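Structure record follows, encoded as structure tokens.
A single protein chain has been removed from this complex, and every other one stays in its place.
Note that the chains are named A and B in the order they appear, and that numbering of residues resets to 1 at the start of each chain.
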Amino acid sequence: MRVAITSQGRDMESLLDRRFGRAAFFCVADTDTGELTIHDNAQNLNAAQGAGIQAGSNVAGLDVEALITGNVGPKAYAVLKAAGIRIYLAPDGTVAESLQRFKDGLLEESLSANVEGHWI
Amino acid sequence: MKIAVASGKGGTGKTTVAVNLCLFLADAGLQTTYADCDVEEPDGHLFLKPEIISRRRTGIPVPQVDPEACNLCGECGSLCRYSAIVVLKDRVMTFPELCHGCGGCAYICPARAIAEVDRPIGSVDRGNAGKLGFISGCLDIGQAMSPPLIKEVLKETPDDGVTIVDAPPGTSCPAMTAVGDCDYLLLVTEPTPFGRHDLELMLKAVRSLPMPKGVVLNRVNGPDAAMEEMCGRYDVPILARIPEDRLVAEAYSKGLTAWEAVSGYRTVFADLWSGIQKDAGRCGE
Partner (left out) sequence: MKEIVVISGKGGTGKTSITAAFAGLAKKCVLADCDVDAADLHLLLQPQVRERYEFSGGGRAEIKAEKCLKCGLCRQLCRFDAVRRPADGSSFLTVNSLACEGCGLCVHICPAGAIEFKPVVDGEWYVSDTRMGSMVHACLYPGEGNSGKLVTLVRSRAREIAAGNESDYLLVDGSPGLGCPVIASLAGSDLAVIVTEPTVSGEHDLLRIAGLTKHFRVPTVVCINRSDINPAVSDRIAAVAEAQGIKVIGRVRYDKAVTEAQIAGKTVNEYTDGPVAGEILAAWHRIIDLSEGKE
């Protein structure tokens, strides 16, 4: 299965980016094949409004079944849910550690947004 | 003639000046209308105690997608800069609270699958207080955008007679929308460092607007050289210096106008009105 993880950098040793909408990158890992691709989220960092929604829409286009991140606001949550993506909120760590926690079943699926929406 | 009463800083006396000026003009026999554009916290009605004749709800047009007609081409999502409409693999999602009502998605949809429906944001009241016409906007609590409602209030103002527009505080889009097309702009300030600082911000903000501007100094208790110097620098006349008066403050706190409560106030506003007329004339309005 393909899983997206918000990342501060371009590889698995980068730290998990706790933000979703304004995450620097999305690492997409295929848990079956081990394949890894990195997607830049730069255009969202300067969006006037709705970064979470845009990120949700972008992630939906990456054909992933699950997302691992730090915080998700209500609008981003709505988009991800509509796209059928399961959301897992992870503690601080590297992208590799977060993926391992997910594989080990240590992360609980999040059934709602965990932070209030921002204005951006 | 439309006169907007604004300020940078809140609490300097916009509503006091707007309301009392209206009462003076109506008493002098001019057809006068008060328009409360401080739609987030409208207070004019507390002093004018109008009889409200009509209240209409107003809103912003937001997209409604017909899923049968939609072919998920994604044009709407690409156009929208507010993330108010987003196209996923199997459906289109809308976030009406982010929509600015630009109408773009509905216009460009190649499948003509988007209709616009009204999303309510507030109300506009019309009425009168004796001889004075009264219009007021009130934004629904929780709504973020006041300019569209401010525009609706302004649309209701009459073309003839004098309209006094009570603007919201600040220097950004709500205040600028309220003062936008007035014939004369009155800026009310108080003789404190905050008052001076925020007046200067407002003078900078309105510098590029074509209408003539004048300043009202409220709650004055002595000469204020710094204020006089600053107004001189921006070439804006000080049309009135209203003294600090405990009686006026007490009347205000009870919801009474200075006009009703303090004798001698008539002169202040008579002088202000002739100051406005003279300055407007000077600027060839």
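Definition applied: a contact is a pair of C-beta atoms (placed from the backbone, for glycine too) under 8 Å apart; a residue touches a chain by one contact, two chains touch by 3 or more.
Values in this document were obtained by computation on a predicted structure and should not be read as measured data.
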Please provide the labels of all shown chains that the missing chain touches. A, B
Which is it among B:63, B:104, B:127 or B:214 that touches the chain not included here? B:104
Taking the full complex into account, find the residue in A:49, A:69 or A:94 that is in contact with the omitted chain. A:49
Options B:56, B:112 or B:197, residue touching the unrepresented chain: B:197
Given the full complex, what residues of chain A touch the hidden partner chain? 46, 48-49, 115-120
If you put the missing chain back, which residues of chain B would it touch? 8-12, 15, 38, 40-41, 43, 46, 79, 81-82, 100-104, 107-108, 139, 141-146, 168-174, 176, 180, 192-194, 197-198, 201-202, 204-208, 249-250, 252-255
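FYI, only the chains that are shown with their structure count from here on.
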So, in the complex, the side of chain B touching chain A is made of residues 77, 81-84, 86-89, 91, 93, 95, 98, 144
Which residues of chain A touch chain B once you look at their complex with the stated criterion? 47-51, 53-54, 56-57, 60-61, 75, 78-79, 82-83, 119
